[in-house]
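Note that one protein chain of the assembly has been removed; the remaining protein chains are unaltered in position.
In this document, chain identifiers A and B correspond to the written order of the chains, with residue numbering beginning at 1 in each.
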Amino acid sequence: MTFWTRTFGIAAVFLAGIAPLHAADDELNALVWCDHSDPALLDPFEEEHGVTVNIKEYEGTGAALALLEQSQPGDWDVFVVDGVDVPRIVEAGYLAPLDREGLPLDDIFPGIRDSEIHEIGGELYAVPEKFGYNTISYNDAKVNAGDMRDIAVLWSDAYSGRIAIYDYYIPLINLVAIGLGLREDGITADELPAIREHLLKMKERSAMVGDVVSVQTALATGDVDIIAGGGEWATAVLMAEDPNMEWVNPDQGGVRWSQSIGVFSDAGNPELARKFVEYVLGPEGQARLATSSCYWAMPSNSKAALTDEEKTVLRWDEQETFIANSWPYFIPDPELDAMFLDIWTEMLQH
Amino acid sequence: MRPQALTTIPAAVYVLAAYAFIYLPVIVLVIFSFQDGRLPVPPFKGVSLRWYQEVFSDSDLMEALINSVMVGVVSAALATVLGFLAAHALARHRMPGAVFFQWLLMAPLSVSYLIIGIGLLITFTATGMPKSLLSVVIGHVVINLPLAFGICYSQLGGHQVSAERAARDLGAREWQVLALISVPMMWPAIAAAFFLSFTLSWDEFIVAWLVTRFDVTLPVEIWSLLRSGLDPTTNAVGTVVFAISMALVIVMELFVFRRKARA
Partner (left out) sequence: MNRRGLAGWFLLAPAFLWLAAFFVVPFAVMALYSVWRREGTQLVREASLANYEAFLSKSYFLDALFNSLEITAVTVVLSVLFAYPLAYILAFLVPRRWQRLGLVLAILPFWTSYLVRSYSWLLVLSENGVISQTLVTLGLLSETMSFANSNGATILGFVHFFTMLLALTIYANLVQISPNYRRAAEDLGASRLQSFIHVVLPLSLPGVMIGAFITFVLAIGDYITPQILGGNRELVMPQAILLQVQRRADFPMASAMSLVLMLVVSAVFLASARWLKMDRV
């Protein structure tokens, strides 16, 4: 008898451990880019509120939407997403309006406020939290820095076999369009053949295509000397180890990314989600986010509590020029998006 | 003795080369887990234990480790029990359609884990079943059932039949025969099925990755570690996992299989 009770007891303990649990009050579920996974960012919030922050990282809005489709209502509380995608996500009903009271909206750098995409029908749905550039990162010891000021270097023969391509089709297609002088009024289907041709040329001259950490690894281990689509996010984290890791905003201009934070409309824990949003946008949260382990980048809050050294690495003082000479992501409509993905997949397989 | 040397020396060289190849990534992994710097590639900058400190203070990793043990134990136990019962049914009872059942039980073996995982993901999403460790257990039982069944079936030889028949003749019920005669006689096969299933579940990534969300198994946590920054933490985790697994293998080698070999 005792044998069986004991056996069932052990079995019950194990089963309790693997059974799906429903959203607990002291848990926050966030769908985020990988920079939000740094314990240095999450621990202070978890300790202050006595909660656990569960994060799931993704790369690219398409991946986030795919994950959301595999989820149940109430699964998610906080969403960090590319700012330019906020309108379509609001339209799909994913985000809840935010109360402006208590958010440091006036401290956000004016150049990246983009109220037309964050405010819809008079309601605020998301707030910019971090921004940076998809341009060209390089190893200064291995390449001629002057060459990097022209996007066309990515498809010239000069650095053939020394290039890594960041695997996110939206900014890379934008970058190629800028290099070809086609970005001015957005990107149209007519321009795709030329973009495709240069993507394929770039692929022929590349050594690899990879996600954030893969391209960082390739640059750090010497496999490549240039990251197409790179920027401060690719090199700042490596700089401490190797000061030759540089990035540049080319003369034609670069692509500017900006990620925003919002709360899900069906959040299981909206109060805690709100507190997390306030934490991330506050001076301390902003400083920790800007320097988190996956990638460094500029905080959107001009009052972020960063040290002078950190500001230097982030090139705090040059931002005005950079913002002026860069385009936000051009986001295609669903039909054009399918065509983008199509040429991107073709490029991957090329 | 010359011909002997002619074969021995190339053979020794071959074996040493093979071991060098097999051990190269493991040794490099372990060495650079002690790297005093962020980059786990040469040059080696000195010995530091900070990456191990990172690993042991990372509560997500420790949780994932416990999850992996639980998923491994539960799924291996289920796969072994189901596999053993099915093997017993097909080996000892005259079943119509036995060939079909045998085929079905072995079928998952010829299907890639990825496809099993995607099938489960789509099915769970379509039926609204939440992603969880329970889904991983379900998937791992599907993967391991054929092996557990195969091992038990191949070992259910004729030598237990007479013991089982004797028990039956003495009035034992069917479940008594099973629990008191077949299971003890089959113990080595059952243990082998369990440990093999556990090992495969322990290291399985793709199914676990597709069907979990926050509560994840160790390989999934390692994957997100890999994708959240380049530093020797991954080396340290890999070394720790290797040490744990090796300890397990040595314990099994000494206590389980050594005994079986003697028996």
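Assume a residue touches a chain if its C-beta (ideal position, glycine included) is under 8 Å from a C-beta of that chain, and two chains touch if they have at least 3 such contacts.
Predicted, not measured: the structure shown is a model, and the values here were computed from it.
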| item | value |
| --- | --- |
| Selected residue (touches chain absent from view) among B:15, B:66, B:166 or B:179 | B:15 |
| Options A:202, A:218, A:255 or A:289, residue touching the unrepresented chain | A:218 |
| Residues of chain A (touch criterion as defined above) contacting the omitted chain | 60, 62-63, 65-66, 69-70, 92, 167, 207-210, 214, 217-218, 221-223, 334-335, 338, 341-342, 345-346, 348-349 |
| In chain B, positions touching the absent partner | 7-8, 11, 14-15, 18-19, 21-26, 28-29, 32, 39-42, 81-83, 85-86, 88-90, 92-95, 101, 104-105, 107-116, 118-123, 125-126, 138-139, 141-142, 145, 149, 174, 178, 199, 203, 205-206, 210, 218-219, 222-223, 226, 234-235, 237-238, 241-242, 245-246, 248-249, 253 |
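As a convention for this text, only the chains that are shown with their structure count from here on.
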| item | value |
| --- | --- |
| Where chain A and chain B are represented by their mean Cα positions, the distance between them in whole Å | 36 |
| Sites on chain B touched by chain A in the complex | 37-39, 41, 58, 66-67, 70-71, 73-74, 121, 125, 128, 130-134, 136-137, 213-215, 224, 226-231 |
| In the complex with chain B, residue positions of chain A that touch it | 14-15, 17-21, 29, 34, 37-39, 54-57, 69-72, 75, 211-213, 216-217, 220-222, 237-238, 240-241, 293-294 |
